[in-house]
Structures are given as structure tokens and as C-alpha cells.
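Please find one structure pasted underneath; my questions will follow.
Every protein chain except one is present and positioned as in the full complex.
And then chain A:
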Amino acid sequence: MVACRAIGILGRFSAFRILRSRGYICRNFTESSALLTRTHINYGVKGDVAVIRINSPNSKVNTLNKELHSEFIEVMNEIWASDQIRSAVLISSKPGCFIAGADINMLAACKTPQEVTQISQEAQRTFEKLEKSTKPVVAILQSHGDTLAVSCQYRIATKDRKTVLGTPEVLLGILPGAGGTQRLPKMVGVPAAFDMMLTGRNIRADRAKKMGLVDQLVEPLGPGLKPPEERTIEYLEEVAITFAKGLADKKISPKRDKGLVEKLTAYAMTIPFVRQQVYKKVEEKVRKQTKGLYPAPLKIIDVVKTGIEQGSDAGYLSESQKFGELAMTKESKALMGLYHGQVLCKKNKFGAPQKDVKHLAILGAGLMGAGIAQVSVDKGLKTLLKDATLTGLGRGQQQVFKGLNDKVKKKALTSFERDSIFSNLTGQLDYQGFEKADMVIEAVFEDLSLKHRVLKEVEAVIPDHCVFASNTSALPISEIAAVSKRPEKVIGMHYFSPVDKMQLLEIITTEKTSKDTSASAVAVGLKQGKVIIVVKDGPGFYTTRCLAPMMSEVIRILQEGVDPKKLDSLTTSFGFPVGAATLVDEVGVDVAKHVAEDLGKAFGERFGGGNPELLTQMVSKGFLGRKSGKGFYIYQEGVKNKNLNSDMDSILASLKIPPKSEVSSDEDIQFRLVTSFVNEAVMCLQEGILATPAEGDIGAVFGLGFPPCLGGPFCFVDLYGAQKLVDRLKKYEAAYGKQFTPCQLLADHANSPNKKFYQ
């Protein structure tokens, strides 16, 4: 629940998700083909239509790198020069993938903005030539389309859920740098183009057709005389060729009939005053949402504006320059780092488990249990959901159904698919069927003795190979495993709430956990669509442990008399998706108190900071946060603007401590929170709780809402400078003591400036 919004943004990274090619076998060209062998691109001629096939060797996707680019120019020049060829079809020979976009590594290798600008300008020139081609070019899109396709005369896309179009560049802190900012507004209208480029949102094929992004849809074919994927590509090619011929013969017009609303919008956009208003509105919205922390969206607006107001030459120039500038920003480096980290955390480093988990059992149909059930049945896992009471079970089943039904409303599922997915779920009050379970995930109340009881009960009924996973946010797994007959099969799986929205899964291994158990847990998590970090057992593991000192600091700041609203705005303006005080309310004051007590015991003075008495008093008054309607704020159904809970005044007054003026500026307050977080994260790496900095960054951003523009705590240390951070920590240490003592690893990094977490 914490970082839901940030994750909403980052979730769309999946725009870059690489699709596995399914054993595609290279076809022999039966048609007369220009037999010049190129590495990435080849083409053959069918009648008077050139069929250009893009297929980068040794790669799952085609990325727009330098070689591909130059080969593409070569091929196009040949086609333009040929008398025989009257039109062309452009297709990727990798099923389910067109061109996955610009090569990130190519951008990362550039040292100066000028280099990047140059890359952009080359691409711009090519695409402009393509756009103005006298011979029509039909692009075939499967899965992801991009600017290359947009510059073709006609686009044909496969109509399935895998096919998404969009301009995800903004999510990497850059902009569509090959003319996209100039072409899209003309194609789909200015407002829609802004929406696409500023959100990076994925657009499904049918929506893209309505918007005018694609001209024809082709539904994928089922089995025939060869594998469906292979035949579908062939069929797409056949269809595309008929359209290419039609376009060349002028039997088909590449222009689309626009709807009334579209025509009106287009007309309105010809009025300068309306345009100015649109720019202003969009800019205001962007500023409000990004709080000025992300430069890319503002530059995109700027570039689009330049193109429309000053002509496309100026637009192209501005696009390439801004592209160069953006690629060099810290924000872009941070976001690209997260992208790489996410790719890493989508792999199972333990290899394939010996036995695939097919039957899953979940104990406890609460918010977490039902959430886990939902993401499991969704992916075809047969799931038993057990609860102690019929009411509790019913609530959980309803939650799963509602989650699936919401997808139906968004047209991501049909009602029939919903029903058949829902039939994977069996709700029950007893242990019937547990003898077939391959994995049990318990999500019962966070109480060690209860977890012990459940573990013993379950071990009596499950088969030998069955993994027992505990979903807990703070109880050490080794303590839970202490009563197990088979501790090698016990593991921690820490999900984040709401499970269906939060992408992170923190898997906790104890010293006794076997490798196969870990492999099994990661495999299940990946199946559930999670981004996974694997950490060692310890109090609070990684995520909860990092959050604890920051929360403690939140209490101290409040005790020092900072208004919760002020605190919230300080944290959100630093880039956190949710304000610190709101975060406590969202997590639940009782949970926070629980964690604070547990970790306070484990880590002692270091986790001191604020007085946990504040939480204790809140709990005793029933101010449990959002769930009880009152916390630092008052929550009412249907009321958007939440008000401060005035009853908190007396509690805060009774625990008030004088602020220390030397560390109480707005910036200091922000840094007190962030440095305590970062310091603890680095300590987790130092202690071996974390295996890699990348996992630490992914965990912090995806699980806790650490500002994505900073790239996670480790990326932040690299970009901000370890020395500067240590200086700040020392300043706070002088004021407050041990909580801010920089850990050894951080100090090492400060001492040798060449040391970086990411080399």
C-alpha cells in the first residue's frame, strides 16, 4: 500500500518486457531475394512487394542499435532504387516482437549529450525519409511497436493482449528521440500524444486502432498445418502484402476517417489560444505530479510545443538536443538502473526447482492471504484458501472475485475467463486436499505462537516435498522454523499490500533453507508476476528493517512539533509517493508499533530516535490509521481531503521534545529521514542480508516507495556521493547520537571516491 502510486508508474516498465521467442525456426526464402547477407535485416521480393525482415542475431529482441540502423538504411535505399519494387512490408522475424526500442546500452555508453544528440539526429533522418517514402511501407506489429512503425505509411497489428503500443521512453527519464515527439501529435492529435508520451502508458491493439495508431488488426491464428505462432506471422505477411499492393495501386487510402470528436479536437488545436491553454494545463498537471523531480515530461512538452509552434525543423532539432540532455541526467541514469535491476529480479538465480508447484495452499483469507490467492489463481495455480471462520473465508473469496471482476471492467479479462480463473480457487475451513499441496503459504496473524501452531498442524498433513512459506513482515523465519520437523523446507515470502498491485516479493532464506526450496519459492513468485529480491533472515529482513529507523525518525520529527501535513509535503516533495505520516496511517499504527518494538529489542539504541510511546498511546485510543478511520488524519468514506485528527494534539503535546535548530531546516528534516533509510540499507548489504545493491534498490523502490528518481538507496549513494552523505550523517550523529552513525561500508565508500555500488 505504501508505494502504490510509484509502482503504478514503474509497473509500466513492463513495456520493455522482453518476450521469449518460441523456438522460431528460420524459414528459407522461396522468393527471389537480394542475397546480400546482412546481420540484422534481410529482404525478399514477392511480386512487386519487398518483404523486409528484421532479425537481430543472438538476441531475444531487435533493438535499434547502430548496425541495425545502418543496415536498415542500406536496405531502404536499395528498395527505393529498385524499379521492380513498388511497396514494402516491414516485419520482425521474432514472434511477438517488432523492435523493442532504442538500445539502452547504446545510450548508456555515450559520454556526452552531443553523442546522444547525434544518435537521435541520425535516427530522425532515417525515419523522416521513411515517412516521406514514395513507395508505401506497411509495418507489422506484434507486441511492442515504436517510432519506427509510426513513420511507416500503414500499420497492421496483431490483436491480442500481448500487443501493446506506446512510447515508454519517459519511464526511463528520456523522450522518444527519433522524431516521435513530432510525428505522434500529427497522428493521434496533441492531447492523445501528450497522454501517451507523458505517461508512457501501454495502449492495447484495439484502442490503438481507434486512436489511429494502427490501421488494421489481425487476430492471431490457432493451430493449422504448422505451429500457430509461425503461421500467424506468415498470415500477417500475406495480409500486409495485399495492403501494400493496395496502397501502391492507390486502391487503399492510408488516411483514416476521423470521428467527430477527433475532428473537433483537431479543429480546436488550430486556434493558438486553445493550444496555449492546452500546453499550460498539461504543464501544470505535470509539475503537480512530478513535483519538479523528473525533468523528462517537461522537456517533452517543450519539444512538442516547439515542433507545433515553430515548425518541424525546429522541433526535430529541439527533440535531439533535449534527448541528449535528458540521457545525461541523474534521473535518467537512476531510472535506467532500476530497469536493469528489474530485469535482474525477474530471473530465478536458483535455477528450476525439482518439482513444479502446481497446487498451492494458503492459510488465512485476510487481506494478504486473499491477495496472494488472487495473483496465484490468475496464473493458473490450483489454490486452496483456508481460513478459520466462514465469515473470514467469505470475505477473502469476495476479495479475490472483486479483484478479478475489476479486470473484467477494465476489459483485461472476459467474464468467462474470470469465471474459469476463479474456479482455480477452493475455499475451505479444514485441511482437506493439503496432502496434494506442493507449497503452503501461511498468512495468518503476526503472532509467533500462532504461526508455530499452524506450522505444526500443517506439517502433519502435507507431503514431504511440500514447501512451507511464511508471509510475515518482521518475525524472523528461523524462529518460525524452530518448531519445524523439516526446517530445510521453510522459507519466508514477504508480500506487500495490496498484493495484486505491489510488484515486489521479498523472499527470506534461513541458514537451513535448501536451495531447492528457494528455487521453488522464486519460481512461484515469478509465476505470480512478482519482482523478487532474495534476502537473508534477520530481524525485519531488508525492507522492514530499512523502514524502521526512518519511521522512528518520523516520530521524533513529529514530537519536535512538525505538523504531519508539513512532514507529508516534505517527504513527497523529496520524491516519496506517500507522505511519511500518511504512510504510518496506511501501514497501520498497531503494525508500526509491533515492528518498532520487535526491531527496537533487536537493534537497541540504534533504532531509538522517536519515542514509541507515541504509537502506544495512539493504539490505546484506537487511532490505528486508515483501517480504523483515525490516525494522524481522519478518514471518511467519500471525503477526498483528509483532515488532521485534532485528538492527536494532546498526545503530541504530552510527548513534545524541543527541536534542535541546527538540524531542523526543511532540507535537514528530509535528509534525516533519507539518510537513516540509506544508512540502514547499506548496513544490510554490509551484513550480507542483501546479496547485491541492485536487489536493495529494487526492494526499496518497489516495496517501500523510495523515490524512483533517485534510483534506490544504493544508486542514490553513487549519484549523490558517499562523502556528502557521510558528512550529513555525522552532523545528525552529533545532534542525536548513535542512530546516525554511518555504517562501515558507507564510510569505506566515502573514503575512496572510486568505490561505487554500480561500476
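In the analysis below, a residue touches a chain if its C-beta (ideal position, glycine included) is under 8 Å from a C-beta of that chain, and two chains touch if they have at least 3 such contacts; residues count from 1.
Throughout what follows, contacts and distances are computed from a predicted model.
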item: Protein name as given in UniProt for the chain not displayed, "AP-3 complex subunit delta-1", "Trifunctional enzyme subunit beta, mitochondrial", "MTX3 protein" or "Gap junction protein"; value: "Trifunctional enzyme subunit beta, mitochondrial"
item: Among A:Thr39, A:Thr414 or A:Gln636, the residue in touch with the chain that has been omitted; value: A:Thr414
item: Residue in contact with the excluded chain [from A:Glu219, A:Asp249, A:Asp356 or A:Glu605]; value: A:Glu219
item: Absent chain, residues of chain A that touch it; value: 25, 27-28, 30, 216, 218-219, 221-226, 228, 231, 235, 239, 242-243, 414, 416
